[in-house]
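Complex shown without one protein chain; remaining protein chains in place.
Chain naming follows the written order as A and B, and within any one chain the residues start at number 1.
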Amino acid sequence: MTQVTLETHNKIAAITSDFKGKDIISLDQFSAEDLQTLFAVTGKMKQLVLNHESSQLLAGYMVSLLFFEPSSRTFGSFASAVKRLGGQTLDIQNPEIVTSTSKGESFEDTIRVFEAYSDVIVLRHRTSGAAKQAAKAAQFVPVINAGDGTNEHPTQTLLDLYTLYEQFGRLDSLNGLLVGDAYNSRTIHSLIRGLSLFPNNTLYLLSPVQLRLTRGDFARLSTQGVKLIEISSEKDIPRECHFWYWTRVQQERFASPDEYHSAVQNSLIVTPHLLHDYAKQDMILMDPLPRVGTIDPAVDGDERAVYLKSQIRNGLYTRMALLALILGKV
Amino acid sequence: MTQVTLETHNKIAAITSDFKGKDIISLDQFSAEDLQTLFAVTGKMKQLVLNHESSQLLAGYMVSLLFFEPSSRTFGSFASAVKRLGGQTLDIQNPEIVTSTSKGESFEDTIRVFEAYSDVIVLRHRTSGAAKQAAKAAQFVPVINAGDGTNEHPTQTLLDLYTLYEQFGRLDSLNGLLVGDAYNSRTIHSLIRGLSLFPNNTLYLLSPVQLRLTRGDFARLSTQGVKLIEISSEKDIPRECHFWYWTRVQQERFASPDEYHSAVQNSLIVTPHLLHDYAKQDMILMDPLPRVGTIDPAVDGDERAVYLKSQIRNGLYTRMALLALILGKV
Partner (left out) sequence: MTQVTLETHNKIAAITSDFKGKDIISLDQFSAEDLQTLFAVTGKMKQLVLNHESSQLLAGYMVSLLFFEPSSRTFGSFASAVKRLGGQTLDIQNPEIVTSTSKGESFEDTIRVFEAYSDVIVLRHRTSGAAKQAAKAAQFVPVINAGDGTNEHPTQTLLDLYTLYEQFGRLDSLNGLLVGDAYNSRTIHSLIRGLSLFPNNTLYLLSPVQLRLTRGDFARLSTQGVKLIEISSEKDIPRECHFWYWTRVQQERFASPDEYHSAVQNSLIVTPHLLHDYAKQDMILMDPLPRVGTIDPAVDGDERAVYLKSQIRNGLYTRMALLALILGKV
């Protein structure tokens, strides 16, 4: 049994240039070099899809998609990623209803059952920490965190970082604007940590008062290598931002509808007017989606609006690359 | 953006011998020649399935099956059609629960997300007009209407027409009997329009009084090239009909259970006796299914009963042909 425990430990460890067999639970596992490796493969995956090449890279491999909470984008992009590479998926959506957990089976047993049928487990779960718990339960196959509660959603941040990398050819010396629920948003927290791996980045934070970073988070994230600057009005948005990253205010985070509506009323929405007044020409406008109260559809036609174009597509390419690397196929 | 708008316009346009990249929203897009093209390919697809050939025609292609309302037959035949041709599907059933629409995402954004992950979108929706709305939202991939409310279900009519074509070698000079809910049934309306593309067809309509075509619909459809004759009793069924097409009375169309039951009580059911008395030997008996209060199972063994045999199977072959044509693979 000692061997298995050791292996499990190694699975969740830092990647350090070796993706094969690793669990992907947290962005903290990635170094700047690991991201470079991933992005090089991602570029190849993009070409493969655009050329409609029929890849058999994952032929004979089975990926369980265990989605304990609904997520159309993440489910769709993982399913598409596996199949575009010739692999197969075992799709379980809302497995709390469908699986034996309704009969009282433990979460660990469910994970081990699907481990027996597949080569990778992709897990989406409402509970923070569920991905790590699954990675510990799975003894032989890697687990990918596709979002566990308010904790982490590393592949979202990987695609966000790739979108910046593809646009600017680098991940250092960038100025960005992060807007929305900095208090709760796992995507904002993770993006800050991802950009902290590279020198000379500055991030401006604009949130309703009640949704700002806590002083503790602000201090902690500031020490990681990125310069954080809080601003309090659209008038403070600096012209030199390379990207804007908008996030929605999530109703489920609030104790009462009143508190939610108060936060929403104080939220900034991207309009053509706002872009015209505060954005430079070669910046990009990003949103992790779903877009609810964040960006006016009138902006969609602007070529700087990448959220429904390259950003969403990069989710497919990045996940293809990650799967191929974890399975040792590139 | 102009280019995209133009492209979108062209996508929903008449097919005029060029299926590639077209949305399939309405039967009105098809000319008699387009149907001939489709049916020639359909015949080849039938042979492919019967021979268990392992086709790779759609290898490397992904088809999103977005079913916002349940439909076992249509879902099953589209999924089977894609996979029989070596393609892959992205299956979302009941996506109103599963997807981000539950978080407030717009329908257009959901469509554009799945557009990013796939090469074709097949949409089933409760709302009339949803397919056209989706086709406008999707800028790069074709959308196939798999039934949008009471509006249209063009692939159902295509398989109905193919079933007639395969049986009689032509779609002109046919006499047919259409029974059931002529007032609401999209399949009856579409079948009339499809047969209007060919000369010398006569259709007899037999419905409970409250479920007859409106005078407006009757007049409009009569001008399209087919001869419509309403009859009021089984005794009026002419012996020379080439086909009978039975449709169920749909409870969900009625304001009250009483009105529904009154309509059902006045509905005609096919029995061996009715077939014996009014049908000729080389006719066929069709039903778009599900069969609820339309045909006595005692009829199933009759060789004229094609609804659970060639008619249902033709749904698979027709959809295989349509997908291959839209993707430019034949």
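Going forward, a residue touches a chain if its C-beta (ideal position, glycine included) is under 8 Å from a C-beta of that chain, and two chains touch if they have at least 3 such contacts.
Since we're looking at a predicted model, the values are computed, not measured.
Colleague: Taking the full complex into account, find the residue in A:D28, A:E53 or A:D109 that is in contact with the omitted chain.
Modeller: A:D109
Colleague: So which of B:I231, B:L308 or B:V330 would be touching the chain we can't see?
Modeller: B:L308
Colleague: Which listed residue (B:G76, B:P238 or B:G328) would be found touching the missing chain in the intact complex?
Modeller: B:G76
Colleague: Since one chain isn't shown, list which residues of chain A touch it in the complete complex.
Modeller: Against the left-out chain, chain A lists 1, 56, 59-62, 64, 88, 90-92, 95, 97-100, 102-106, 108-110, 112-114, 116-119.
Colleague: By the contact definition given up top, give the residues of chain B that touch the hidden chain.
Modeller: On the chain B side, contact with the omitted chain comes from 52-55, 70-73, 75-77, 79-80, 83-84, 91, 93-94, 250, 289-293, 297, 301, 308-309, 312-313, 315-316.
Definition applied: only the chains that are shown with their structure count from here on.
Colleague: Approximately how many whole Å separate the CA-defined centres of chain A and chain B?
Modeller: Once rounded, the distance between the two centres reads 40 Å.
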